[in-house]
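Quick one: structure below, then a few questions.
Just one protein chain is left out here, and the rest sit where they should.
All chains are identified by letter, namely A, B and C, in their written order; residue positions are counted from 1 within each chain.
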Amino acid sequence: MAQKTTSPRAASKGNGGRPSPDIDGELARKLLYDMMMIRRFEEKAAEAYALGKIGGFLHLSIGEEAVAVGVTSVLRTEDYAISTYREHGHCLVKGSDPRRMMAELFGRRDGLSKGKGGSMHLFDKTVNFLGGHAIVGAHLPLAAGVGFAIKYQGGDQVCVCYFGDGAVPEGEFHEAMNLSALWKLPVVYVCENNRYAMGTSLERALAQTEIWKFGQAYNIPCEPVDGMDVLAVREVTARAVERARAEKTPSLIEARTYRFRGHSMRDPAGAVYRTKEEVEREKQRDPIVLFRERALGAGLLTEADVRTLEKEVNDRIDDAVAFADASAEPPADWLLTDIFKES
Amino acid sequence: MAQKTTSPRAASKGNGGRPSPDIDGELARKLLYDMMMIRRFEEKAAEAYALGKIGGFLHLSIGEEAVAVGVTSVLRTEDYAISTYREHGHCLVKGSDPRRMMAELFGRRDGLSKGKGGSMHLFDKTVNFLGGHAIVGAHLPLAAGVGFAIKYQGGDQVCVCYFGDGAVPEGEFHEAMNLSALWKLPVVYVCENNRYAMGTSLERALAQTEIWKFGQAYNIPCEPVDGMDVLAVREVTARAVERARAEKTPSLIEARTYRFRGHSMRDPAGAVYRTKEEVEREKQRDPIVLFRERALGAGLLTEADVRTLEKEVNDRIDDAVAFADASAEPPADWLLTDIFKES
Amino acid sequence: MAVITYREALNQALREEMKRDPRVFLIGEEIGLYEGAYKVTQGLLKEFGPTRVVDTPIAESGFTGVGIGAAMVGLRPVVEMMTFNFALLALDQIVNSAAKLCYMSGGQYNVPIVIRGPGGPAHQLAAQHSQSMETYFYHVPGLKVVRPSTPADAKGLLKSAIRDDNPVIFIESETLYALKGEVPDDLDYIIPLGEAVVRREGRDATVIAYMGMMYRAMEAAEELEKEGISIEIVDPRTLRPMDSATIVGSVRKTHRAVVVEAGAGFAGMGSEIAAFITEQAFDDLDAPVERVTGASAPMPYAKNLEKAKTPSREKIIEAVRRVCYANGS
Partner (left out) sequence: MAVITYREALNQALREEMKRDPRVFLIGEEIGLYEGAYKVTQGLLKEFGPTRVVDTPIAESGFTGVGIGAAMVGLRPVVEMMTFNFALLALDQIVNSAAKLCYMSGGQYNVPIVIRGPGGPAHQLAAQHSQSMETYFYHVPGLKVVRPSTPADAKGLLKSAIRDDNPVIFIESETLYALKGEVPDDLDYIIPLGEAVVRREGRDATVIAYMGMMYRAMEAAEELEKEGISIEIVDPRTLRPMDSATIVGSVRKTHRAVVVEAGAGFAGMGSEIAAFITEQAFDDLDAPVERVTGASAPMPYAKNLEKAKTPSREKIIEAVRRVCYANGS
């Protein structure tokens, strides 16, 4: 039955409680590394955008890293993930190569999509990352279809579908939820509720602002979670993934997070529709800082470990940027390839 | 707050309790007359279809008359109603002329839409009947727009939107509900739940078969009602209309009814997807018989009254058929008129 | 070769391809228990079960998206639109997902999906249920579009559509489902996408037409034969990719062309065909290409108006006469 199932423990964690026993140093390192890698990747992408090396729309997920990392930390490579245009983090921690990702943002031939997709359309079949979709709401039915295929093929993978709060008012949200619930498809819907769809706050978009509650209408398990707490996200997702693998039950998770930057690089401040105070307040909940302090406090990591991780991350992303920079533009004749798959 | 607000009284009525005090002989006569008129209109339409005088799709609402009549009995002429392709009853009791309606079904020049719309597209501006829409779910946002206009113009009318259970899985149901609730629009959404969308039963279409409960997700008043009980429908609608007039609060009503005939004349038996027994059982709840017996039992009508009403109805519909028969086909040059309104 | 209906031919194609390839499944409204609003999927639920013949709620965008998602990860869905009019609700999924995913992913993901169902006018179904829908699809890079006019084509083209690794829009016609014709029963009988066919050989003018219009053209040909005018009829069969070579080749021979289309015409299939014929065979043309199209109006319900909206045999005959006398002969 549909119900709010966040355990007090998970909730308390949100308030900086201790990491739960199942977190060891190695996992702590991995979670921190992944969040820092996303952050660094996007900071560098922003620089490249300013230099005109990246064009079009560029949407950063800085501030939201705990969702991508917490969710992905309980997935297997053979599991699927599908997302929006704000997908760098989701793609990166699913296991994609930052070099080919950055090359794609640069529109170069060595990019994941040969330079044809760009920042909004990252796909990586080698790690089952299904994109990179820029029509709000449109990828939710695709996720249901992936869940359908898993069941059809008798597999035990799950499909994670990330989407924003802005997709909830779209009809396809309703259609995908109903079909997934009706057919019991192994899909975990993760709403990254950062409280704004461009300049539109939740209250101005939804008659029901507790997004997780929509799950009740479809009789599927649904719950909210502190999206700034990587361990809480991990725990909630672990439950949902388990249900999906074992019983093919879909879930709706509302991860409450915040985007520290504007909607895209064209909305740098993002200050028309929210106050500086609000942004500053939220930045106090930086998921990376929160987790780092807790890991240090719990003795899972040392200051030295953290410095090493920082160095590793910076080197890896610098290398990715160098790789992208060195990659050539796609050859002119690629304009007309890949329109169809030639059998 | 959203809640099931059917009063025990209303519910008991469904079980054949006495008409409530506010029903006098005149109203009883009117309600019975209207239900009988819809029934007769459609029986005659079915005959005409068999004779090839009506073409295309013809969808009968026989068995569902109590919804149209109960709802409309609390509306004013200046209130709006909008519906699906199964709209004969809604249009007729809103006050439309059966002669021009039948002429439209016949595709004749004197039809409401000059013969251009047919059975699925009845419109009557003189009584604020906004059609006759044949794309499932598409008219729900239109109803929200009518509610928007009422509020914009500072009026106190309401818009009633009839739709079937089959429209609920469509994205536009969700979009219309959310916008109506978010903007507080004076729209009463009446779902005529006859348990089937063509051959698809509720259970095979919705993860949530208690349709009224969807209203809870949007925080709007919502309730189910026995759609075979014209007085219960009247009472529930009266409350919703009042809320809409006074506070511009939208409502979702689930009227539980049943179609005695097939989906359309092309699905005469409608027997593939439901059992004969089920159909026979439901026919025992014929809304006309139920109400007639109760009105007679309560001494509101005499057998003589009923015979007189029958005669009036039959004469009126026979006249409508004769009128339609006598009307000419639309002139050839009408093919190219009304594509645009010439200013 | 058995003589079967267009409907049975489609049913055979579906059955054979489902038997041949376990990845093929059907999804849509009323296709299972009800066996199809037009009975094209008759018997398939019984034969293949509910996993492979999936009844859906009324949610075109949703279940089309389900098909596309499933196709991305290895299945081969055949989505039925109860009628193609309703595909408008799924158009974003078809245009922005199905048609673009292969390109946007640099070829990593392809979408082997067939979206099929009846399109075009039938009998007094009025404006919302009588639209010629191919026009929403054939200009979209990444889509293939088929309009099969005969039972044999229906089977051969549907089989290649299902075997194709890309999205194929396959638009049938309610008015042809009962049409009978000889259909090969060879399991590997397929007709490649993108090949037009000459339905009738002729000397004096080429008429390009498909579906119901092709049959009107045939009637017109009989009539014109009596006047000593011999027309050649070319049926494109696949609108995208378009076999312009066969069409232009015929026009080079006859020096005159009439294009017929049921749709409203403006910027339609007839416009494109007229345009490329003129570009490629300008010096061979003895008269401007004529277009015979449906009236530019929504479809009216009244029988007489509906008839008047649709191109008639007579209109085709007049157009052929015009192109034939256009050079003063």
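Going forward, a residue touches a chain if its C-beta (ideal position, glycine included) is under 8 Å from a C-beta of that chain, and two chains touch if they have at least 3 such contacts.
None of the values given here were measured: they were computed from a predicted structure.
Residue C:Pro298 is the one among C:Gly43, C:Gly249 or C:Pro298 that touches the chain missing from this view. The missing chain, though absent from the display, is touched by one residue of C:Gly43, C:Pro184, C:Gly249 or C:Pro288; that residue is C:Pro288. Touch with the chain omitted from the figure is made, among B:Leu130, B:Val158 or B:Val230, by B:Leu130.
Of the listed positions C:Tyr6, C:Tyr136 or C:Tyr210, the one in contact with the omitted chain in the full complex is C:Tyr136.
Checked against the hidden chain, the listed residues C:Gly36, C:Gly181 or C:Gly268 yield one contact partner: C:Gly268.
Residue-level contact of chain C with the missing chain is found at 85, 88-89, 91-92, 95-96, 99-100, 103-104, 126-128, 131, 135-136, 138-142, 240, 242, 263-272, 274-275, 278-279, 282, 287-291, 296-298, 300. Listed by residue number, the positions of chain A touching the unshown chain are 55-57, 107-108, 113, 115-118, 120-121, 133-137, 166-167, 169-171, 197-200, 204-206, 272-273, 329-330, 332, 334-336, 339. As for the chain not pictured, it touches chain B at residues 80, 82, 111-117, 121, 123-125, 130-133, 135, 138-150, 152-153, 171-172, 175-176, 178-179, 182, 337-343.
Heads up, the rule we're going with is that only the chains that are shown with their structure count from here on.
Comparing the CA-atom centres of all chains against that of chain A, the greatest distance is found for B.
Measuring from the averaged C-alpha position of chain B to that of chain C gives a distance of 38 Å.
Each of the following residues of chain B touches two or more other chains: 169-171, 204-206.
Counting only residues that touch two or more partner chains, chain C has 57, 59, 61-62.
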